[in-house]
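Okay, so here's the structure we're looking at.
One chain of protein is taken out of this complex; the other chains stay put.
On to subunit A.
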Amino acid sequence: MITDFTPFASLAGGILIGTAAVLLMAVQGRILGATGVLAGVLIPAQSSDRAWRAALLAGMVAGPLAYMLLTGQMPAVEVPVSKPALVLGGVLVGIGVSYGSGCTSGHGICGMARLSPRSIVATLSFMLSAAITVFVIRHVIGGA
């Protein structure tokens, strides 16, 4: 499946994501990581933390609706993989972000912006392993 190169929309989206990360630090004093938000809602450590994480998660899920109000359509979600691949990928992502202590938002944006050596190593590790995985699936196994 070929996708269009969208530098302006992607840059604008990135700026909004960064703005959200900065505002969360200013307001709650926390890193904006999707893994931490999800884990915090599922496994409560402190009740006060759970409430704001749940509010943040509810806001995230409402994001596509805001997009629809602004543009008149839902954001594209095209899934070029099978359902078993989605399940396998989901389980591996859940295990990986738990042991790796973060994902693209927490390590890749917030941690890298703080120049955290841990986050730089984590980001390089998951970007490289994702690229190798896609190469193996599409060009070694799939041969497409």
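Following the convention adopted for this analysis, a residue touches a chain if its C-beta (ideal position, glycine included) is under 8 Å from a C-beta of that chain, and two chains touch if they have at least 3 such contacts; residues count from 1.
Quick note on the criterion: contacts and distances are computed from a predicted model.
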Inset, instruction - Given the choices "Permease", "Aspartyl/glutamyl-tRNA(Asn/Gln) amidotransferase subunit B", "Protocatechuate 3,4-dioxygenase alpha subunit" or "AraC family transcriptional regulator", state the protein name listed in UniProt for the chain not shown. - result: "Permease"
Inset, instruction - List the residues of subunit A that touch the chain left out of this view. - result: 1-35, 37-39, 42-43, 51-52, 55-67, 70, 74-81, 83, 85-101, 103-105, 107-114, 116-118, 121-123, 125-135, 137-139, 144
